[in-house]
Each structure stands twice: as structure tokens, then as C-alpha cells.
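Yeah, one chain of the complex is gone here, protein chain that is, but the others are all in their spots.
Lettered A, B and C in written order, each chain numbered from 1.
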């Protein structure tokens, strides 16, 4: 009952990981494995003349990096960004911006034990079946480290959006079943500021404390927690989004679902709309100071795939960290036998707090791209 | 307090609806407005040698068309597909397949009243802000009629998938708050067959009856209902999906969110995963007859963005039909004043039953594209 | 010594003709075979608000259609364009423009004799090797009939360009070794008008007469002639073209080389530049009324892949019509034996006159696309 794994393909059996580019006009291509020499991103399509400094990018990478608190792994990463091209005299030149972060602290010995034993809830088995061979050390491209490129590129997108008066911010609204109480009319930057005061990035400080207690508990059990993250954008002009396939919500759904561990994406009322009647769900229009506004925002700022001018609101559901110390069943692919494993090492007991800057980055990338696609008199 | 609407742009203010192509290798481009002469789609990238007849496409269009029951609008559409290219002696030639359906029964006078009064919950206002001008008759490209192209192209994708042993089917699992009881271990084609026996396309026949009663009720009130649709695919080989952005779940999320009225997309356990612990969420691997299998399918058949060989399971939440006879508040953009409107005409009181073939088509298109992207020895 | 031809592939041997889309923002997708039901094109990405009538397209199709003179085939084609979508009240709406021309006069019996005998100089053998099966009637997608879609889409591009003050025109400068004398300082529209007065589309009327005599001669011999076509564009603003790969000259080269029978593309001095010295080739800059101008135009209006504001000048070399009545050697693939063939039927004895509107269309498509890619204050 031996399963044969062919590690190398003949040329006729070509296997490629080709989906490393995102965006249409504002395009990014990320590269790098978690235990390789470096990770990075090339941002192509950023307009010329945008003031951009390493610090603009570094501050977002600092928010992303682990080892910051009891909510995240103890792994130390320095993560200093290097800007290799595309900037001249402090401004973008319209040419590709190459951003690089060297890898450090990469002890891959822990992964050797699991080389042929796919971890449940991980991409290991799917990658093995797809590629035949894989860089098993630290997950390769499937590692959370790949998000360095997303966050670095997202920082450039955020800078561009800020010139257009657009703000993107995210926070944790639920963790381990504990639901935060958040007043949706609160100013977005205030919510974000409150969230950044605690390790779970939840604006409801009391709930945050209970979430942290719950995290300590599951960590002790060798288990992990899931949660919910809300990402909002204000100042988005009406008119962004390209029907019929590249709708703004469709591109946001792809962008957010492409982040590891995300299993659901909702826009506005999202899942709740299925139980509503039309008269409840529809947001009536009215005039505020001669301008069109909406009485509520069940639509989440998007109708027919196009932004309405109301705040964009997305919600993502994040599964619990799959790497857990608890014993789990799997299969040793090399010998074709059932085995039990424990995934030791330094892993976040919950992903939502760390996903916050990544989700902001992905939303910023989509908005920057659609802002450029909609170039015209109104912007 | 007059709002000025400029209907025509100068050349410097170029506005384009450019997102009409979907897919990478198996690519479709849809065209046509609801009250124009015809709607259609060009399918580019379908392999040569696939047996394909008009009937393969017609049967899916027949499932899509309205006027079939008390769950859908009384609008009559004949919708006969014409295959204009790409087929020779009953087989595809590998060249573009052009499919066309003529429009009929298009009385657009009802829309004239609403020309300057954006309907709440509709794309009207967003389109007006984006394009400055729009074909207001029947929603133009934002009309459900646009899905004719998706369903026709999806039928070609389904034919291709069936050659690879892949089945895609969808059904309504919830409508107006009534939740169907469905045994997930039931054979997918059986579930679909049960669903097709009733007008709400729900495999739980008893629940279907209650859904229909609820529909009669809200229709009488001039209101509408939302619901939930499950789309599953069986026989999908492990290995489909392209990290890191074109993950299979990311592309499914985009495909499904690009359908009008969809406000949430979930994969596998979806929204529920946020309340689970890692040990609950992770699907353990085991050997069944020497082959790798999973003890459960919370992952919905996708890990790390790549198919695992387990069934793909997606869930979408569909908002209630925005066109309702009940009085709603909006704004007359031409005179800049608040007005009340009622949206009369023939509209489905609930979209989920009619979205079923469209959602199947979108999932089939994603799977066909990724099947071709993963061409190699295993397929 | 039988060569086995497998007409149908297994699914694992997927063969697709996938390159049917051209352009980045102004994108076209053509479809249709010469002996199928119709040919057509979907133009996606044309800005809203452009005045466009069927006549704008028809006049270009009329220039393209055969049967007009002794320089072209006797085949009769009516070729009335139908606009199926994307126009509302006489203007483009920014949505896809679907254009269709029905096929007529398709007697394919003549092609049956050659089904297994690839014609020298034709795509027959290459298509057979690529696809395994092909629509042998009239060349399928490899037929000149495919250019109907290019010309129809090009007419839309020309209309857009005319709004920006850009003119594109082409003419025959050489045929069968007879070289026309043309003063390059002549107004472009005047050159075109002169060219349109004769059947070979050459502005040098005396040369045109000699070309026609030469054509009569080779037609009588059952042979054919090659030639040269010049395509120019005036009014193109400086700044179009996207380094480093999507340079304006690179995209023009691709566009023109994608036309059947074209074997060389030159920009400006083209082939001649290889014999020049830098001091001869470089075009000095000077000021004319306070504006930058060039003393000559060896660059053909493009430097570093970006337009300079000088006229764009492209030259293409067109091979002689491969379909000739003269006896030629080939192979019968079905029986694996050498055979002699004569290609009878109605074929142009020279392609250059008919390629003129096609080449104009391709250049217009590239310029329209780059004009939209360069959207900004200057246009």
C-alpha cells in the first residue's frame, strides 16, 4: 500500500505556480519563499509624481510583523524594506517599484519531520498533488511570510489613495466567539486607533481583554481560535468598479479570499441579507445639502458592482490557525500509512489580529487599481 | 438645489465599462443590453475536439429563463441560442465560439418614468455617477438578462468538465428565513434532481412548499425575499488553483460575487469557521483504499487556494429583489428633489431560484479555466 | 509510409486557438470562420459618449470587401454590418460593442479536393499539426475573411482617434517590383485620396497603371505578386507607448505582423538604418514657433518606444498571394505520398491593395489603445 510520489516531472507534465500578479493597471507581482533568501514585490503601474519614502512602507510592515505581543508568534523578524527602483528625488517616476525584504531567522529543521506528512488544514497535501515537489520549509509560498509583499505594495496603494482622500482601515470584530460591540457611525480612523491599542486589534477594549484571555486558554490547550475582521474604506468616490465581471465587490472578494485562512467574504449586510425583505435591505436615497446620500448602508457602499460614495464595508471570516500542538491524524505519503502528528514551533494562536494590515493592503490595492481604471474628470 | 447631470463626456473624461471578459485560458466576453437587439458571448480558449451541440447550451438557457413558475417573473423570453462559430462537424475546433440570443418582448416604456429616479438597491445611481449616461431601459448591462451570456458559456464549460468527470450543481438551501434540511452526504446529482422538481429549486421538498407560501405572501405585500444558494462540484482533481492571487477559492469568490444580488461568498464551513477551534476546523487526512481522503470537509475542498480532491462547496447569500412595488424614497436627479417611487413591472419576488443556473455557470467557468491552467499528466 | 493523422484529441491533449483578443484597454475579440455562419467582433473598452453610426463602420468594410476591381477576386460579398450592442441614442455607452456580418456565397466544395493536401505558402500544414483537426473550408480562421472583424473594430478606433485629431491612412508604395514615387511631405489624406482612385491603391497614378498591367500578366501565368504598403498616422501626440515591452513600435509591429501575408515590419527608416551612421540617422530637434519639431523623420515618429509628435510611419512587406493556379509540389497527408496541386478558385493576384484598410485598422487599434493607456491632461 505504498503511494508513489514523483518529485520531478517530465517536461510534458509542466506544473507552474503562475498566479503571482494582481491588478490590472496598478499591478503587483510578489515573489519569495518563507525560508528562501528574501521576499519582495514589484509594483507596476503606480503613477509618476507620488511622494513616497521607505518610511511609508516600513510603518505598514511593522504593523504586519510578528513577535509583537501575546497574540502572536514569538518569531523575530526585522523586515526592513529596501526600495530598489522606481523612486527618483523622493517621488515615483511611473516605472516599476521593486521592494525587497531579506529573510532572517529561518530555522527549517522543524519542518523536516513533517516533510511527507501533510498537516491537516494546511496547503501541504494540495501543493504536493499540484506540483509534485515543494519547498516544504515553512510553507514556501503558502507561508504567511508571502504577505510581506502584499503589505509593502499595499502601503504604496494607500499612499496613492490618501492623495485622493480615501482611507482604508480594518479591525477585529470577533474572536473565538467573542463579539465586539462597535458603533458603525464611529469615525473609521478612530476605530482603527482604538484597535491598535491592544494586541488583538479590537476597537472594543473590554471585548479585547476577554479575547486575550480566551487566547491564553486555547494556547495552553495546544489549540487555536478563528475570528472576524471588518475592513472599511471611506472617501471612495461613486463610480469605481467595472461591470460585469470586474465589479468592485467581485474584485474585493477575490482580493480578500486570496489571503490564507479566509473562508468567507461579505459586503455590507452580507450573510444577513438572505433573511431580509427588499423593503428592509434597500437603502433609500435622500438629499443631504444638495448631495445624494443613503439612509443606511446595507449595500456596503456598492450597488451593481460600482461604488455609490457610501463607505465600503467588507467582512471576512478567518479560520483558526491550522498549526496546533494538539495531536491530529494524517497520512505519511512516503510510506502510505496513517500517522499522528503535533505541529510544534512558534505559531499565532489566532490569525485575525495579524491579518488586519494584510486585509487593509488587499482592499487598498483593489481601490487603487479601480481608481486608475476610472481615470477621468471626477477623480 | 438643482443637480446638474452631464450626459455626455468630453474625450478627456473617458468612461469605459471594460470588465466584460472573464477567465485566463478559458475566457469569455459577454456583450449586450437587456433592451438592445441581442445578448451574447464569445468563448475563447475552449479546446478543440469537444462534442458540442446547440442542445447542450439550450438546456441550460431553458433553466435560466424566466416565466416558468410562480417563483419567477411572468416575462416571456424564448431565448434560442445560435452558435455562430467555432463548431465544425459537431465538435469544437479550438477557435472562438460565438453564441447569440436575440432579444424580444422588450417594452421599455415602464422604465421611462424612472429615468432620473434611481431605484433603491439598484445600480442606477452608481451607473449614473460612473458613466454620466446609461441605457436606463431595463438596466442595460446591469440587467439580469446579461446572465444569458454567462449561462451559455457556462454550458460549454460544463461540457468540458463532464469529459473530465466533474459535475457542478446548485440548489436553494434557504429562502425568506426558511432553512432547508439537506443531508450533505447525498449524491450531488440527486440533490439537483430533487431541487429541479419545484419552483424554488430546493431539494427539501417540504421546505420548498413553505418557501413558496412565503413568496406568495410577500408578493401580495409588494415586497421580496432573500435566500441562500449552495453550489457544489464533485470529481474535481486535487491540484487546481494558482497561488498566490489566483487561488481557486479567490477566483470562485470573484466569479460568484460578480453575479448581481450576491452579497456574501463562503467556502466550506465559511462564516462558521470564525467560531471554531483549530482542532474542530482542520479536516484530518486518512487512507481509503490506499488513497488519501479527508474525515470531514470543513475546507470545502480547497486548502491554500488549491483543490484537495474533496468536493468543492460554495455558499452564496442573495439579497431580496430590489425591485418592489412598495413605496420607497429616492431622489429625482434631474430636478434635485426627494420623491417616492414604486417599481412596478414583472419582477421575481426572489432571486435565488433563478440564480441557481447562473451560479453553476460561474463555478463551471472557474473550474474549466483552472483545469486548463493545470494541464498536465494528471488530468 | 502512411502518416497517421489523429483528427480528434483526447482531453489530455488540449489544443486551443486562444489568441483572439487584441489590446489592453481598447480590446477587441474577433470570431468566425470564412465558411461558417457569420464573422464578428466584440469591442470592449471604447469610451462612452462617442458618436457612432453603422455608416462609420460600413464605409471601412466597403473598402475591405473583394470583388471591386481587376486587382481583386471576383468573389461577391455584401458584408453589411449589424451593431448588436453598446450604442444608445447614437452614442457609445462604454459597454461592449458587438458587431456582426453574416457570411454568404460560401461554396466550400472547391476546398474538399485539398482537404489532406496542404497548400504551399498556406497555413494548412501548420494548422493541421497544431490542432489535429481544422475547418478546411476556405481557411477557417486563417482566411482573409477574418479581417472583417479587424476592419469593423478599426473603424470604431478611427472614430475615436478622429476626435483626438489623429488620422490614419495607408497606401501601396510598391507592387511586383514596381516602386511608386511618393513625396513624403504630401498631406496624408491627399495621398490616401489619390490611392483610392485606382484598383491597386497607389498614390502614384502612373506607377499604379504599370502595376495593374503587371497584375494582368501574372494572373494569366497563374502566378501572383508581392508588394509594400506604407501606413502613416498624423496628429499623434507625443507620449504614447509604454516602455519597456509595450512600446508603441513593438505593439505596431505585432499588430501589423499579425495580418496574414505580412513578412516584414519597418518603422521610419526601417531596414535602411542599418547602413546609416548615427549623424545621418538621428533626427535633430529644433524650435518651430516655440514648439519642438524634428528636422527629418528617420525615427518614424517613435523614439524609445514612445511617440514624439512627428508622424508615425510604418512599412510592411506583403508576400505574393500563396493561392496560385500554377502547379506546385506538396504531400497528401492521408496517404503519405507526394502530389502536385493547382489552387483554383477566386483569389486576388496580389494582396497589398486589399491589405490597405486592414493595416489602417490595426494601426488605429494600437493608437486608440495607447491613447487610452496614456489618459491624462494632454489628450
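By our rule, a residue touches a chain if its C-beta (ideal position, glycine included) is under 8 Å from a C-beta of that chain, and two chains touch if they have at least 3 such contacts.
Predicted model, so just to flag it, every value in this text is computed and none were measured.
Student: So one chain is hidden, and I want to know which residue out of C:85, C:103, C:167 or C:224 touches that hidden chain in the complete assembly.
Tutor: Spelled out, the listed residue whose C-beta touches the missing chain is C:224.
Student: I'm checking contacts with the chain that's been left out. Which of C:189, C:206 or C:292 qualifies?
Tutor: Considering the complete complex, C:292 is the one touching the chain left out.
Student: Considering the complete complex, identify which of A:37, A:104 or A:346 is in touch with the unshown chain.
Tutor: Touching the chain that is not displayed is residue A:37.
Student: List every residue of chain A that touches the chain not included in the displayed model.
Tutor: Missing-chain contacts on chain A: residues 8-9, 11-12, 14-18, 20-21, 25, 27, 29-33, 36-40, 42, 44-49, 82-86, 88, 91, 93-98, 100, 131-135, 140-141, 163-164, 372, 375, 377, 379.
Student: Touching the hidden chain in the full complex, which residues of chain C are there? Just list them.
Tutor: Output for chain C: 1, 3, 9-10, 12-22, 30, 118, 120-127, 129-131, 141-142, 146, 174, 176-177, 218, 223-228, 237-247, 249-258, 260, 263-287, 290-292, 295, 299-300, 302-309, 317-324, 326, 328-331, 333, 336-338, 373-378.
Here, only the chains that are shown with their structure count from here on.
Student: Just how far, in Å, is the C-alpha centre of chain C from the one of chain B?
Tutor: Centres of chain B and chain C (C-alpha means) sit 38 Å apart.
Student: How many angstrom between the C-alpha centroids of chain C and chain A?
Tutor: Computed value for the inter-centroid distance: 46 Å.
Student: Can you check how far apart chain A and chain B are, centre to centre, with Cα atoms defining each centre and the answer in Å?
Tutor: Here chain A and chain B have centroids separated by 26 Å.
Student: Can you pull out the residues of chain A that are in contact with at least two other chains?
Tutor: Residues 243, 375-376 of chain A each touch two or more of the other chains.
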